[in-house]
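This is the structure I have questions about; it appears just below.
Not every chain of the complex is shown here; the ones you see sit where they belong.
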Amino acid sequence: MNNIRLKSMLEEFYKEDIGDGDLSSESIFTEGEKGTFHLIAKEAGIFCGRKIIELAFPLLGDEAEVEVYAEDGDSVKEGELIAKVTGGMRTLLQGERVVLNLIQRMSGIATTVNRAVRKVEGSGVRICDTRKTTPGLRMLEKYAVRTGGGYNHRFGLYDAVMLKDNHISFAGSITSAVKKARKQCGHTVKIEVEIESENGLIEAVESGADIIMFDNCTPQEIKGWIHHVPSHIITEASGGITEDNVREYAQSGVHYISLGYLTHSIKSLDISARVLAEEGDL
Amino acid sequence: MNNIRLKSMLEEFYKEDIGDGDLSSESIFTEGEKGTFHLIAKEAGIFCGRKIIELAFPLLGDEAEVEVYAEDGDSVKEGELIAKVTGGMRTLLQGERVVLNLIQRMSGIATTVNRAVRKVEGSGVRICDTRKTTPGLRMLEKYAVRTGGGYNHRFGLYDAVMLKDNHISFAGSITSAVKKARKQCGHTVKIEVEIESENGLIEAVESGADIIMFDNCTPQEIKGWIHHVPSHIITEASGGITEDNVREYAQSGVHYISLGYLTHSIKSLDISARVLAEEGDL
């Protein structure tokens, strides 16, 4: 996580939500009124977003004091108090929605990931994400995946090579595609090849790929073919894998299973905020 | 929709995904290789995101030619061709993921909204959204809600007053909270009051609220109380409403039903891209 980037993001998000001001709280509260803000889990799940809460409120008001009781990755129960913030009522009411929108989404991802991780428990297989993240939130969503016990696939087009059918068919063959990539890229870059057939797999192994992805293969196909892969090459299954069949894939022999739905189709974790004005002034 | 803002957003999203470059396509393709990009619906739903496709690719390469065959709001069928783009292979491959991530999410929202709209068909009730949107994407998600046949609630803290329990209890009463807000705000601003009881409703009506929200009330409660509301005041039901009970709420007499899940817990619509290198150069 990059805190400088996180602060910039929070500033943008608050500009989006607050605009030129908060008509409601500016009508009712003066700058001096103090309150408390409680964040409470309304359903069980994996919490994620501590840093969001810690950084967000102080951006809005210097006086905000933040206590977060849950660590990222903790299981929270329905009704559990996650955090408490004291500060000006305006600060609390302006801060609320962006914080909730982020941590509900991040906790929803962590919870979803964790469910998949538990499905494959004991298999030694790692669950990982994809680039199917919400534009603008990749850093936070990939963090939530790690928080839930998952792993990150590449962050973008810039940190690993992924050779798909269009690269391969243009290059002429897997072999020549891998060769071209190896010629361009330095030693810190891994080259992953997507394969869809046993022949493809064999060629990918021989071409020197670092990672081989079984793209839309059945668990049976993977099991039948995986003996071609030497131990120093990492394998990954991807495409059409759901909570229902993930365990079957986990037993096919691959090291990683990547799941797009972890970031593009999750249910937010239900977390609610309670804001109360307090006796006394700031 | 603000196109200047949309362009800035797309630029940020591509900086996130491409970073310092696309290792894969820069290894395989030169700047001159040309290709075509097809966007195809993989399941039925409501399409949303025409402008995204039209603006995104030309940002990456001047040569891109974009044809979008579906209008925002169209029902698309599984297998339907949504758009075709021709341009440099690098442009197409770099442009793909951000476009997909956005239009899948927007179409997922439009489809979800449309399902709710059809549930309440004939009731005259309007389905609307909330501020529970993905930070940074509110403009696009609220647009998707409209595309699906829904309506937008306020965009942020800046364009309408919403008086909740904490405002009311601090102000002393609904009456005094509405009075304070009216004293602060001009004539283009509407004041909405959340109520949870029949007495609250009666006071809200008398206080001169423009909109009254039945917060976490049952359809029965609403039906029983709504006769207190004169015809020029707009009513809204919110809290705990799902696809399953939305029709019941629609028959309670309210004008609007706001649903948080429309933007925070949807499944993306499955849309896939096919990118193929073509004969000949740019």
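Note that the chains take the letters A and B in the order they are written out, and that residue 1 is the start of every chain.
Following the convention adopted for this analysis, contacts are C-beta pairs under 8 Å (C-beta built on N, C-alpha and C of every residue); 3 or more make two chains touch, one makes a residue touch a chain.
Quick caveat, the model's predicted, so the values are computed rather than measured.
Because all chains derive from one sequence, the complete complex can be expressed as a copy number, which is 6 in this file against the 2 shown.
By our rule, only the chains that are shown with their structure count from here on.
Residues 9, 12-13, 16-29, 33, 35, 89, 93-94, 97-98, 100-102, 104-105, 108, 131-138, 155-164, 166-167, 169-171, 177, 180-181, 183-185, 189, 264-268, 275-277 of subunit B are the ones that touch subunit A when the two sit in their complex.
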